[in-house]
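With one protein chain removed, the remaining protein chains of the complex are shown where they sit.
Right after this comes subunit A.
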Amino acid sequence: MVNIIWVSMAAIGIIYAMLNGTMDQVNEAIFSSASEAVTLSIGLISVLVFWLGIMKVAEKAGILSVLAKLFRPLIVRLFPDIPKDHPAIGYILSNVTANIFGLGNAATPMGIKAMEQMKQLSGNDAASRSMITFLALNTSSLTVIPTTVIAIRMQYNSASPTEIVGATILATFISSLGAIIIDRIFYHKNKWEAAS
């Protein structure tokens, strides 16, 4: 799937550039975006090192399992495949919490750790049911305080930079709910297809 998407994006772009006469722009974009991607990855190092370090301490100090116990009822319903006291739940919660407060930087390393734990549970290289649920939650965004957007609005002299917070929370809530429902529909559809 990812192979097809990747190849078609690049191939369609190049073929379109042939017809559209935008080959120069494409040429430039290939190398400038490659270096952009490297800058992005290098920039991730600081965040990953710091947060994975802190989260390791949190894990060893037992904070993740306390978090996991606290929100167990909700998470167990959302991720029925994960055993109740598994560290994956602590990481999922840390990721969700960081996302809610708009700390995207902190959310990513914790999300990766959560995925890693879920992979250990499933033991193969196919996305498991809980991984997809977790991904759906993350792509639908869980942001309650959209800090970047507020900053942009302030920059352009909005009379009320934060007036969109309520609407954002509502939209986020609906899209997350939608993501969970769609995830469930696809899971059951897949299971049904596999069985028949």
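Brief remarks follow.
In this section, a contact is a pair of C-beta atoms (placed from the backbone, for glycine too) under 8 Å apart; a residue touches a chain by one contact, two chains touch by 3 or more; residues count from 1.
The rule we apply is simple: contacts and distances are computed from a predicted model.
One chain of the complex is hidden; its UniProt record names it "Spore maturation protein B", one of "Carbohydrate ABC transporter membrane protein 1 (CUT1 family)", "Spore maturation protein B", "F0F1 ATP synthase subunit epsilon" or "YwgA family protein". Mapped onto subunit A, the footprint of the missing chain covers residues 1-2, 5-6, 9-10, 12-14, 16-17, 20, 22, 25-26, 28-30, 32-34, 36-38, 40-42, 44-45, 47-58, 60-63, 101-103, 106, 108-109, 111-112, 115-116, 119, 125-127, 131-132, 134-136, 138-141, 143, 145-150, 152-153, 156-168, 170-172, 174-176, 178-179, 182-183, 186-187, 190.
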